[in-house]
Each structure stands twice: as structure tokens, then as C-alpha cells.
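The structure that follows is given in the form of C-alpha cells.
Note that one protein chain of the assembly has been removed; the remaining protein chains are unaltered in position.
Chain IDs A, B, C, D and E follow the sequence of writing; residue 1 opens each chain.
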């Protein structure tokens, strides 16, 4: 596990874009649980998610299946 | 985890071929969830999948079971 | 796995803040089990959780999905 | 993760033997799904399996529980 | 994975204390299975558990969710 964010990687940059744009995202965990909200920041271990219920969750990457933007309806 | 794509590895090259050919693929996750679409790019952490519902999903390799090409029917 | 706590990382610092503040947290495991209590300390492998039942649990990071603060009601 | 196949390891050599012999194998995934076919190649990340349905699947090692030869009946 | 036990880490020391004290522990696995017994030793890969049924089990850390002391009743 790198201790620095690998900012040259497309996946890291994609997440940084989601942070910058305050995108509304759906985060699917490997448990099958789904979280929705905005990504506040990432580091090499975790995403910090401000969920739609206004709670801040520290989510470990190892528990992530995928992340997608929720389209504006 | 390598921070550079190991382009000499057969699995990385197989995925690059799927990207180049815009192949229609089935991505089976370790959760049992199945995604279908086209792989846009890979990096050492993730696949970027343009799913058939036109949503872009960032899928972590650690949550992948297997990938296969969907044959033309 | 680092053998020193990477105190420069936001996720590590967020957890240190939860320890310092004796915050009441909900810890969601990848098994779907949920633990509640206060984080006593972290090291690179584990969280030590003083659960609401007054039992001390050593929880491995690899089994964590997310951590959140339980709001005062 | 090594970026070279560790050809001195018994498990790697066992798999190479299965490739060479075009052995008919059963691949049990950690999801509980079972695949059958022939292993085309391995690299440090994946097995390439030509399944009995003639589809080629790229299977990640991290999703494998075990591999066994299916006896001739 | 370190090949030496990192005896400076609080989690390793906590487990060493459980070994020394012959504490009666509950070991929760990521499968949801629960084992009870006494920890005989640890190394960087495994706990050796003398279970209450007097069987010795070698338990891999990657399958552990948490460990707790069972209070004297």
C-alpha cells in the first residue's frame, strides 16, 4: 500500500474529479450495501463520503466494488 | 500494488485488447453482481466500465472475479 | 503493510480525532455485522474498540467496511 | 504482487502442468461459483480459462478458492 | 507481509497478552463463524487457537474479523 496518493493514476484522478465537482455518487460495497453521497476526499486507504443522510463515513477501499455518478434526474 | 501498469503481463494485455476492440464484456464481481458494457481503460487499481445503461463505473480489481467477452448473437 | 502508523494520512488522522474525542462510533464490518462503541487506539493492523457492552474488541482493518460517528440524539 | 511468474514455486508449476496437459479442470471461486474448462495460461494476476461453453474467461487469482482436475469418467 | 512478528505494535502486544494470560477468547471470522478458546501463539500469518473442544486450529489472520475476551461469568 502506497503511503502517498498516486496522483498520476487515472482511477485516482477520476476520484479527484468527483471530489472537485461535488458529484453525487453511488458507492457499491463488496457487502452489497450501497451508499450515496459526495466524496469529500480520498487517501490511499479510504474515501471520505458525506452521505445523503449528512453523516460522514470513512469507507475503506478494500470494501469497495465500484463507484458511479448518479445522473441528474 | 504496482503504480505502473505492467504492460508485459498477458492479463494486462488481454484487457488492453478488450479496450482497443471496444469489446462487449461481462464483468462478474465477487459479490455475485454482474455488469455488462465496454472497458474504457484500466490502471493498476481499477477498470473503467461504460456500462450498457450508459453509466461510467469505476470498478476495483479486488472486487473482480472474472471478465469474459459476450459473443455476438 | 506499514509497521508504523502513517500519521500524515487523512484517514489515520480522522481516526485519531475519533480516539481523542472519545466519539461514539458505528463500525460496519464486511460481514455485515455492526459494532458500536469508542475507538481506544489504532495501529496499522487493527482498531481497538471499547464496545457499548463494555467489551474490548480488537478489530482487523481488513474486515472493516466503514466507520461513522453516531450523532448525539 | 510479483510481476514475473514465479516458476520455481510448486503451485505455479502445478498450474503450468495443467496448461501443458490441457487438463479438464474445475475452478471453484470464493463466490461459490464453479467454472469448468481448460487453463490456457497463467500470469501473476490471472488464469485464462477456456470454459466448456467455449468462452474465454480471465479469472483473477484473488477470487479463486481451489482448482482440481476433473477425472475422466 | 512481514516475516517477523512486529512486537512493537499494540495489536501484536494485545494478542501476546492474551496468550500469556491464557485468556478465554471469542474469535469472530469474516465467514460469520465464531470460535472460542485460548490463543496458544501468533505469527505474522496465523493464530493458533486451542478451542474449547480441545482441538488445535490454525486460523489465518486474513479470515479474522475481531477477537475479544470472554468475561468470567
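In this text, a residue touches a chain if its C-beta (ideal position, glycine included) is under 8 Å from a C-beta of that chain, and two chains touch if they have at least 3 such contacts.
Everything quoted here is computed from the prediction, not taken from an experiment.
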item: Touching the absent chain when the full complex is considered, from D:21, D:53 or D:68; value: D:68
item: Touch list for subunit E against the chain that is not drawn; value: 1, 3, 29-31, 33, 35, 41, 43-46, 48-49, 55-60, 62-63
item: Absent chain, residues of subunit D that touch it; value: 1-2, 6, 8-12, 14-15, 28, 30-32, 61-62, 64-69, 71
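Please note the rule applied: only the chains that are shown with their structure count from here on.
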item: Chain centre separation (subunit A, subunit D; CA means) in Å; value: 33
item: Of all residues in subunit A, the ones touching two or more other chains; value: 1, 30-31, 62
